[in-house]
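Shown next, in structure tokens, is the structure this report addresses.
For this depiction, one protein chain was excluded, whereas all remaining protein chains were kept in their positions.
Letters A, B, C, D and E mark the chains in the order given here, with residues in each chain numbered from 1 onward.
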Amino acid sequence: MQKNTDLTPRHEARMVQLVFPSDTNQYGVLFGGIAIAWMDQAAYVCAARWCRRKAVTAHIDAVDFRRSVPVGATVELIARLMSTGRTSMRMEVEMWAEVLDAEEGPYQVVRGEFVMVALGDDNRPTPVPPFPPQDHSSTTKSNSR
Amino acid sequence: MQKNTDLTPRHEARMVQLVFPSDTNQYGVLFGGIAIAWMDQAAYVCAARWCRRKAVTAHIDAVDFRRSVPVGATVELIARLMSTGRTSMRMEVEMWAEVLDAEEGPYQVVRGEFVMVALGDDNRPTPVPPFPPQDHSSTTKSNSR
Amino acid sequence: MQKNTDLTPRHEARMVQLVFPSDTNQYGVLFGGIAIAWMDQAAYVCAARWCRRKAVTAHIDAVDFRRSVPVGATVELIARLMSTGRTSMRMEVEMWAEVLDAEEGPYQVVRGEFVMVALGDDNRPTPVPPFPPQDHSSTTKSNSR
Amino acid sequence: MQKNTDLTPRHEARMVQLVFPSDTNQYGVLFGGIAIAWMDQAAYVCAARWCRRKAVTAHIDAVDFRRSVPVGATVELIARLMSTGRTSMRMEVEMWAEVLDAEEGPYQVVRGEFVMVALGDDNRPTPVPPFPPQDHSSTTKSNSR
Amino acid sequence: MQKNTDLTPRHEARMVQLVFPSDTNQYGVLFGGIAIAWMDQAAYVCAARWCRRKAVTAHIDAVDFRRSVPVGATVELIARLMSTGRTSMRMEVEMWAEVLDAEEGPYQVVRGEFVMVALGDDNRPTPVPPFPPQDHSSTTKSNSR
Partner (left out) sequence: MQKNTDLTPRHEARMVQLVFPSDTNQYGVLFGGIAIAWMDQAAYVCAARWCRRKAVTAHIDAVDFRRSVPVGATVELIARLMSTGRTSMRMEVEMWAEVLDAEEGPYQVVRGEFVMVALGDDNRPTPVPPFPPQDHSSTTKSNSR
């Protein structure tokens, strides 16, 4: 039976998406706006897993689009916590594409940075656990991955 | 830099989705039809990664819905190859839900089995690599993950 | 003026859908996941019309995909009540496709079985009227449609 | 086995839709724009079944919205051919709503008229079979309903 | 810094949309149902800006489709208040298309008339400011555009 520990680690979130015709732009490739929306979701999952709180996007920067993605590709979004402020979490989000019925391996499509803020029940910024973690046991656990 | 080996293993596919209001049914929880559509996508990714071919759904059975999923939860879909026929792949697909800003851990929502068939360039069934793998090198490769 | 009796009978539900580009998968034909979602909706309508209650999907099996459906086709979903348990309803759901501007007649695309459970106001399973109906008056009512 | 004759008659088309949260407007009821889009689809199916050709919307008028539709209702769209011109088909389209877990019967939500034009392979207007049909046998068939 | 006065005038609303593959019908051009849904949104924005109230569509007529719109075009919807009744607002809505990477200028796709009714907090029709406005200063402002 599936256990908690089978799920992806807490300071990282991965999402796989299939690129469908309804995700394409007028040029028949993945619409950049959808790519960013998926990155935003991955950042949210990563942030919310870390702080176990409501989290909202406050800032996005350094988003670079490198290649386009054809219909039928799978994309993998990988959001990783980079650092925390008192109430904010900065994450790097990458998107990799793979054309499943081709021989070519995955290639990077876009990467960017997202800052999310944790909100308390009163919808005001609330402190988050620091990252990288400052106690021994967590560091060890983190290194062992 | 990200390498191939960072991606999830070839006989398994994982997808994380956020449950948005647009994914809900008339009762305000995740619509079962969308759950099945996501399971079908996860099965496809798993199958296509295994056979590196076009793959289509041929059969679905043993789908059991256990609990409902509220808006705002994340769900993780896990498709795992169970066995292969000459041209077909049987996969188990599970969906787990987690309410990120709650203390409760993930719980299983639904599981089912999907059979996909690999198609060649002529759109006719085409052989797939056997699973579990039968030669030494593949087994080793599989174990090393 | 339109009357109740013009609507389709109570132990059957029919839905017609047009296959749009946004319903297609990476191969340009109707995405199987959307087909299942539509079947689930047809099953729900059939179940809810029978029990006049909230109804949720509990189980899906024996889903067989036979042919693919091109963009521009219409599909007709037909859900028919097969039998009832104390609180559950088993339905057969078929999907037929027709290419409207062609001469060819409709063909079956997929068929499967769905079990739905009626829920009371407390969200717990609640009894459903038996099918096929067992008392005289119901039979008569059913025949008169 | 299902036969052609089980499908709805050729000068009428019916579609059932479930009203989902993603179909609602800012007031939480069915968005009028989606209602019209569904009516347009029903008119198209009716027109294309009659002329067995490509058909496009040329004109819409006399659309009257009477009541709103809550989430969770089913709606039935009924498009009926009213008359034909040389290359055009005028249809009446009604939409009825029913709240499945309530006792109240279906009520009319909106009705309107749509004119569609048949197009030939050259994308130019092309003649359609006259309606009402002018030979005896067809009239009889039509009357028998 | 942006000020209120930079926004479009109060008796007119403009919306620009990009035509994506997910907006197309089975012929690969903008689906008429989506065109009408966008027109309905533009009419709503125009009406709500005028009456500063909840507003719902009551009637649509005189909708004429003139040309089709390819994927990748931008469309501009222009809703203009034509006249008011005691509680209703009649608007003309036009849709213009432009293929951005072509030399050809914008062309009209469809135009129609929408009647919206203002609703008070009790969801009953409520009076709207008259149009054209009847005092001097407003008339002058309106003429000067």
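Definition applied: a residue touches a chain if its C-beta (ideal position, glycine included) is under 8 Å from a C-beta of that chain, and two chains touch if they have at least 3 such contacts.
This is a predicted model, so every value here is computed, not measured.
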item	value
Chains on display which the left-out chain touches in the complete complex	A, B, D, E
Of E:F31, E:F65, E:W96 or E:F131, the one touching the omitted chain in the full complex	E:W96
Among D:G28, D:G85 or D:G105, the residue in touch with the chain that has been omitted	D:G28
Option from E:A35, E:V63 or E:I78 whose C-beta touches the chain left out	E:I78
Those residues of subunit B which, in the complete complex, touch the missing chain	18-22, 71-73
Absent-chain interface as seen on subunit D, which is shown	21-28, 31
Residue numbers in subunit A that touch the chain omitted from display	27, 31-34, 36-41, 54, 56-65, 68, 112
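Assume only the chains that are shown with their structure count from here on.
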item	value
More contacts between chains, D-E or A-E	D-E
Repeated interface matching C-E, over half of the contact pairs identical, chosen among C-D, A-E or B-C	A-E
Separation of subunit D from subunit E, taking each centre as the mean of its C-alpha atoms, in whole Å	25
CA centroid of subunit B to CA centroid of subunit D, Å	38
Subunit C: positions in contact with at least two other chains	18, 21-22, 27, 31, 41, 54
Touching chain combinations (by label order)	A-B, A-C, A-E, B-C, B-D, C-D, C-E, D-E
